[in-house]
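Of the protein chains in this complex, all but one are displayed in their positions.
And now, chain A:
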Amino acid sequence: MNKSMETAEVAKQNRAYAEALAELLYQFADDDFIISFRGSEWLGLAPFIEEDVAFSSITQNTMGHATMFFQLLEELGEGDADALAHARKVDERRSSVYLEKMNGDGHYIEEPDYDWALAVVRNFLYETMKRVKLQAAMKSTYQPLANMATKIIMEQTYHLAHWKLWMEQLLGATDEAKEKLLSRLDEAWEEFGDALSLGPKASDIAKFGILIEEETFKQYWLEEVKKTLPAKYATIPKKSLGNGREGMHGEDLQQAINIFTEVYQIDEQAVW
């Protein structure tokens, strides 16, 4: 039985524990941050106004979750939350490469040729993964994380329900819609893999009871998505885009960084 760590101060006394914990917190924070960023590019472009309202609400909540995770990292002595969100270089980031992918061709201000099928598939797979991860985190030995996961999951339940409904509705609708979703699902089964990785410290993360074993985590996720998806999606997805958990990212993350640091980098010391 692992000992519960009540505070950041206690956790920091065990270096291996603190390192494994930080690794996991970066995954949580960076995933939420980047998917929320991609969501914010969608504003005003959703299929109808009600969806714009719902999607932007989820996006905003998700940025709130990212902020909470960055604050946990700040407490652990990793640096200022805003600097962690904005100033880290590409290879320091731990987000899943699949979550970083651009929403489609074009730019969010000029000719955004975005694909709703990608939005639905990506958010459904991600929110299911996040839920499984949060459920495990609720029992974490790191008490501040367990408390935060308990709080976040209350909102996140609605996020998952939202995307699950989209998935079910579109898979059960016209052939055209079904084909678009299946094509994005096929793509996701090539690329989503790194989202399910717990990174280079996976064994310590499990050993210290910060989260569960990576393999168990993957299986829980698969069991969940199988309830909604066609039977052919019964294996763990591959990582053809690379592994963001190990700091391997594509050009799309750099594209995102260039946008979200445009104002921040004018003067990193200034108060905005």
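Assorted remarks:
Basically, a residue touches a chain if its C-beta (ideal position, glycine included) is under 8 Å from a C-beta of that chain, and two chains touch if they have at least 3 such contacts; residues count from 1.
As a convention for this text, contacts and distances are computed from a predicted model.
Only one of "Branched-chain amino acid ABC transporter permease", "ABC-2 type transport system ATP-binding protein", "Ring-1,2-phenylacetyl-CoA epoxidase subunit PaaA" or "NADH-quinone oxidoreductase subunit H" fits the UniProt record of the hidden chain, and that name is "Ring-1,2-phenylacetyl-CoA epoxidase subunit PaaA".
Only one residue in the set A:16, A:43 or A:234 touches the chain that does not appear here, and it is A:43.
Contact with the undisplayed chain is limited, among A:5, A:20, A:35 or A:66, to A:66. The hidden chain makes contact, of the residues A:10, A:182, A:236 or A:259, with A:259. As for the chain not pictured, it touches chain A at residues 37, 40-41, 43-50, 52-53, 56-57, 59-60, 63-64, 66-67, 70, 81-82, 85-86, 108-116, 169-170, 173-174, 176-177, 180, 259-260, 262-264, 266-267, 270-272.
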